[in-house]
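Everything below concerns the one structure shown next.
Every protein chain of the complex appears in place save one, which is left out.
Every chain is named by a letter (A and B) in the order it is written, and numbering of its residues begins at 1.
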Amino acid sequence: MVTTEHLRERIPFWRDERVLRAAAQIISALVIIGFIYWMVVNFFEITQQRGMSLSYGFLKEPAGFPIAESYVPYDPTMSFGRAFLVGLINTLLVSVFGIVFSTLLGFVVGLARLSSNWLVSRIALAFIEFHRNIPLLVLLFLWYFGIFTRLPRVKESITLPGPIYINQRGLYLAWPRLTESGSIFLISVVIGVILAVTAWIVLRRIREVRGRETYFGWVSLGILILMPAIGWFGSGGAPLWVDVPVLQGFNFKGGLRLTPEFAALLVGLTTYTAAFIAEVVRAGIQAVQKGQVEAARAVGLRNNQVLGLIVIPQALRVVIPPLISQYLNLTKNSSLALTIGFQELFAVGKIAINQAGRAVPVFLMVMATYLALSLFTSLVLNIYNRRVQFIER
Amino acid sequence: MTNLSKEENMRKLFSAMTAVVVLSLLAAACAPQPAPTVAPKVIETVVVTVEVPGETVITKPEAYGTILARVRERGKVVCGVHTELLGFGYLDANGRNIGFDIDLCRAVAAAVLGDPEAIETVPITAADRGPVLQTGEVDMVTRNMTWTSKRDAEWGNFTWIMFYDGQGFLVGKDSGIQTLQDMDGASVCVTSGTTTEKNLASAFADAGLTYEAVIFEKTSEVYSAYEEGRCDVATSDKSQLAAVRAGFAAPADHVILDLTISKEPLTPAVPTGDDQWFDIVKVVMWALINAEEYGVTSANVEEMKGSADAGVRTLLGVEGDWGYTTLGLDADALAKAITAVGNYGEIYDRYFGPEGIAFTFDRGLNELWSNGGMIYAPPIK
Partner (left out) sequence: MRATAESIGPPAPPRPVEWVRKNLFNDWFNALLTIVSLGFLYFALVAIVRWALVTADWRPVTVSPLLFLVGQYPRDQLWRPGFSLLLSTFLIGMSWGVWERYVKAFAIFLGILLGVLALIPLETPTITFAVRAVFLVNPLLIYLGYRIGRLGAVKGRHVAMFWLIASVLMVLVLLPGYKNIPALTEVPTSAWGGLMVTLLLAVGGIVLSFPIGVLLALGRRSSLPVVKISSILFIEVVRGVPLVTILFMFSVILALFMPAESRIDRLIRALMAMVFFSAAYTAENVRGGLQAIPLGQVDAAKAVGLTNFHVTTLIVLPQALRMVIPAIVGQFISLFKDTTLVVIVGINDLLGIGGAVLNLSPEFVRLNMEVYLFIAVIFWIFSYFMSYASLQLEKALGVGER
C-alpha cells in the first residue's frame, strides 16, 4: 500500500528549493546593489574633492578648439554642443557611406569568390584573407600614412577631365550647387523621387494582382525625368551653377572636397568590412539548396536570372543577421578615426575632455550616443530581417 | 522549474530598479566629506580657487612629506615623460629613454636617492599630463609642458621654468610665408589636445584669418604629415619645431618664422599638496642653474668643493645649511645631482649645443641672466 507519510515530511530549509531561490535572489541583489552603491559613493566623494562638476551646462560654452572637417558650419567660438553635433554628423556620414559601399563591395567579392573562373576566385580569396587577418588599425595606418599622404603635392595634382584634382590634400570635384531660384528645382526633384517610387510600388502591385502589364518601370522613369524638368523650367532655367575647384594660394577652393582623412577612413572601413561581408554572402549563397539552382536552370532561366531571382532572395535569409552585426561593427569601428586625424564623435569627446576637463559627462554622452546608434541600427535592420525570414507555421 | 509570469517579472524588475535609484539618491545625499589627514609635519595647505565660469577647482592635497617617503620606499623617482620628442624625451637605439627632460628627472633622483639611474620613466600622452599629476601616479612630469595659470590651479605645482619657449610656425622656405597674414587659407598641422591648438585658433580668429586645421593625436604624425606636404605650416613650440626640423631630409628647406604667438615656459611639475617634494624639486633645478653661474661642472665638483667662494661650498654641501635638513636630504645632495647630469649649460649643450646629440638650437632666452638670457635661480644658501 502506498503511504503518503513521506510527503508530509518537512524538508530542511537548507535544501528547500524555494528558500534557496529566495536566498539567492536576496544575496545577489545585495551584492550587486552593494557594489553599485560603493562605486557611486566613491564617485561622488572624489568628484566633490576634485571639484569636478557633473552638470551638462558646459555644452553652451565656447569650445575653443578647431575641428578639421565639418559638414555644418563650425568654428572654435561655437559651443561644445555644436562641436559634438559636428562629431556626430561625421560619424553618421562615415557609417552610412561605409555601410552602403561595403555591402556593394562585399557582395561583389562574395560572388567573385564563388565564380567559376579560377583566377577571379583566387583574387577574391586573397582580398578576403588579407583583410580578415590584419587589425583594422594597421589597415587604416597603411591606407592613410602609406598611401594617401604619399599622393602628389597640391601644385603637382593629378588632373582628370571634369575637372577633377587628386592630391595629398584630397580629391576635388566640380559640383553643382543651387542658386537662389534653385529651391523650386530642389522641391520638384524631391517630389519627383517620391512620386516615382510610389508609382513603382503601386504599379508593380497592380501588375501582380491584376495580371496585366502596367509598364511600371517606364512610368517611374518618366516621372523621374519629368518632374525635375518642370522644376528646371519653373525656376527660370538656371537653378544650378557649377562650382569648380580653383587653386588659390595654398589650397583649392570651391567644388566638392574629399579629404584624405575621410577617404582613408572610408576606404579602410569599407574594404575591411567588405571582406567579412563577402564571407557571409558566400556562406549564404552556399546555403541555398542546390536543387533550387538546378530547377531554375531546368525552367530555362539564364545565369544572372538564377542569381537575382532565385538564389539571392533565399540567401538573404541567412545573410541578414550576420550582416547586421557587421554593420554594427562598422559603426563602432569608425571611432578609430581619431588616429588618422578625422574628428568623429569619439575624437571630439576626447578633445573636449582634454580642453574642458568634464571627463564623466562627456564620456557618458559619447557612450550613450554609440549605444543609441547601435540599438537604432539593429532595430531598423531587424525589421527588415523579420520580413525576409521563413514564415513558419 | 517555476515559470514566473510576465507580470511578476515586471514587478520584480521595477522593485529592483526602484531600490537602486533610491539607494543612489541616498548615497548622493550623504556623500561623506573627506577627512582631513594629519601628518607629523603639517604645513598649512592653501586651497587655490580660480574663477572658471561656474566652477570652483579644489585639488586633493597630498600631505607634507608623503612623496619623499614614497620615493625612498620605492627606491626610484617616477617621471612622466615624452618618448618621441627628439632632444627632450626620446628613445635611443637600445630603448633607453634620454633627453633634456629626462636629465632633469635624473638630477632629482641623484639628489634624493644618490643614483641617477633610480628613475622610472612613464611615457604619457599630452592628454595624460594633468590626470597623472592629479592621481599622483607619477612623482613629477618633465614632458615639455607649458606652465599656465589654469594648469597650475588644476593639475599640480609647477616648479621652475627650465626652458623658455614660444609657439612658432614651421614653413617651407619657398612657400613665401613670412607673416601671419600670409597664412590665410593655408593648411596647418597641429597636435590634438594641446594649448598649441587653442592658441592657433585664437591667433587666427583675432587676426580675422581662416585656416584649414589638420589635427593628429601623435606629435610624430603631425610632422611627418607636414614633411609630406599635407599641410603648409606646422605649429608648435619653437624648440619642438627645431627638433623636428633637424630630422627632416632637407632641413635647410624649412624655416622657423620669427613670429611668436604665445609664451611657452616649459616647466617640470609635481603633484599638489606636498610642499616638501615641491621644494626639493625646485631646489634641484636651482642648483643646476647656480652651478652654471659658479662654473661648477660634473667634472670639477670634487675640486670645487674646496673653492674659495663660500657660495660654492654651501651649494656643494661642504658647509652651511641650504635647507637640506628640513627637506630631509643629504648635505651633498645637490653635488650628487650636478655630478650626475652636469650643470644647466652642460645639460643644454648635451642635446642642443654645437656638438649636441639631438640638434642645434641657439640658447637665446635660455642663456643665463648674466649673459642676457632669462635663466635665473634664487641663491642656494
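The criterion applied here is as follows: a residue touches a chain if its C-beta (ideal position, glycine included) is under 8 Å from a C-beta of that chain, and two chains touch if they have at least 3 such contacts.
For clarity, every value in this text was computed on a predicted model and none was experimentally measured.
The omitted chain makes contact with just one of the residues A:L338, A:A352 or A:L381: A:L338. Among B:E154, B:E197 or B:E217, the one in contact with the hidden chain is B:E217. In the full complex, the hidden chain is touched by chain A at residues 17, 21, 24-25, 28-29, 32, 39, 42-43, 46-47, 49, 52, 115-120, 123, 129-130, 132-139, 141-142, 145-147, 149-150, 328, 332-333, 335-336, 338-339, 346, 350, 353, 359-360, 363, 366-367, 370-371, 374-375.
Along chain B, the points of touch with the absent chain fall at residues 1-2, 4, 9, 12-13, 16, 60, 75-76, 83-84, 86, 90-97, 120-125, 128, 131, 135-137, 217-218, 220, 223-224, 227-228, 246-249.
Following the convention adopted for this analysis, only the chains that are shown with their structure count from here on.
Separating the centre of chain A from that of chain B, both taken as means of CA atoms, is a distance of 41 Å. The part of chain A that touches chain B in the complex is made up of residues 29, 33, 36-37, 40-41, 44-45, 48-51, 53, 57, 61, 64-68, 75-77, 145, 149-150, 153-154, 168-169, 248-251, 253, 260-261, 338-341, 343, 347, 350-351, 353-355, 357.
Remark: chain B residues 16, 19-20, 23-24, 27-28, 31-32, 34, 53-60, 126-127, 130, 134, 154, 175, 184-187, 190, 192-193, 197-198, 200-202, 205, 212-217, 221, 224-225, 228-230, 232 touch chain A in the complex.
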